[in-house]
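Dropping a structure here in structure tokens format, bear with me for questions.
Of the protein chains in this complex, one is absent; all others appear in place.
Then we have chain A:
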Amino acid sequence: MSTLAPTGAPPAAGTSRGPGRRRRIALVPTVTLLLGALYCLLPVAWVVIASTKSGSELFSTFTFWPGTGFAENLSDLGAYRDGVYWQWMGNSALYAGLGALLSTCVSAVSGYALATYRFRGREALFNVLLAGVLMPPVILAVPQYLLLAQADLTDSHLSVLLPQILSPYGVYLARIYAAAAVPADVVEAGRMDGAGEWRIFTRVALPMMLPGLVTVFLFQFVAIWNNFLLPYIMLSDDEKFPITLGLYTLLEQGASTPALYTLVITGAFLAVFPLVALFLVIQRFWSLDLLSGAVKS
């Protein structure tokens, strides 16, 4: 699923510079990049093609030759445990959508505060955050489980949402972005005009930070969508599972039961769509580049 991420990203802003210079195609980098693209796209192509194969075609026909079982796979997937797959899809959308939204809000507020206000311990706080960025979230899953168990929140939707709301990386990104995009002069001008701090934040700073926040949102969305260990430890009821976990239960059915490969492949294929759609929709916010020009430098 995550392999799609690079394809959705727009080209970096700086690449189309220098219109007057003659452009030569550099052979080695081009070939290298093409190979890289192939490397990333082949598995995706495999999933797309394999999802069209029926159980008997899956391993017996040529790998990149489409099969005839797509409709059947779809209906089997929909019928599995009375359509629990769509429930997983809905759960994933809830965890990733709401989780990323809340996480973006928290990141925006804290990032802005860290960038704009000077207070005691600011750098210390920021350094702790930086350490948090370096800490892989995986190792926090078990302590978080034990913590939430104390509050009797395990095996609930909240148990997956809550730990993902604070994202050190999101706060870090928001701070960097706020520092670059929201000039101190603009904030000062707002104060001069009598606006309250909250009003300055929501009406002035937030629009300026928007492209950065979209990035934070996307990062968090993809991270939560692909997250496995946290929901794995937190949830025991398979109707609350996100899609990653649900597909895993289809694979691991016990030694005596064959894995439901066709369903897993079709399920993985469908699970890519929301991510692709999200990238396509949100991409345009990136080009809404910086309401720069508020102040002259």
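One rule holds for everything that comes next: a residue touches a chain if its C-beta (ideal position, glycine included) is under 8 Å from a C-beta of that chain, and two chains touch if they have at least 3 such contacts; residues count from 1.
Going forward, contacts and distances are computed from a predicted model.
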"NADH-quinone oxidoreductase subunit F", "Sulfurtransferase TusE", "Sugar ABC transporter substrate-binding protein" or "Histidine--tRNA ligase" - which is the UniProt name of the missing chain: "Sugar ABC transporter substrate-binding protein"
Sole residue of A:Ala45, A:Ala149 or A:Ala184 that reaches the chain not shown, by the stated touch rule: A:Ala149
Among A:Gly121, A:Pro136, A:Gly194 or A:Gly254, the residue in touch with the chain that has been omitted: A:Gly254
Given A:Thr32, A:Asn127 or A:Ser236, the one touching the chain that is not displayed: A:Ser236
Those residues of chain A which, in the complete complex, touch the missing chain: 55-56, 58-60, 81, 142, 145-146, 149-150, 154, 232-233, 236-238, 245, 248-249, 251-258, 261
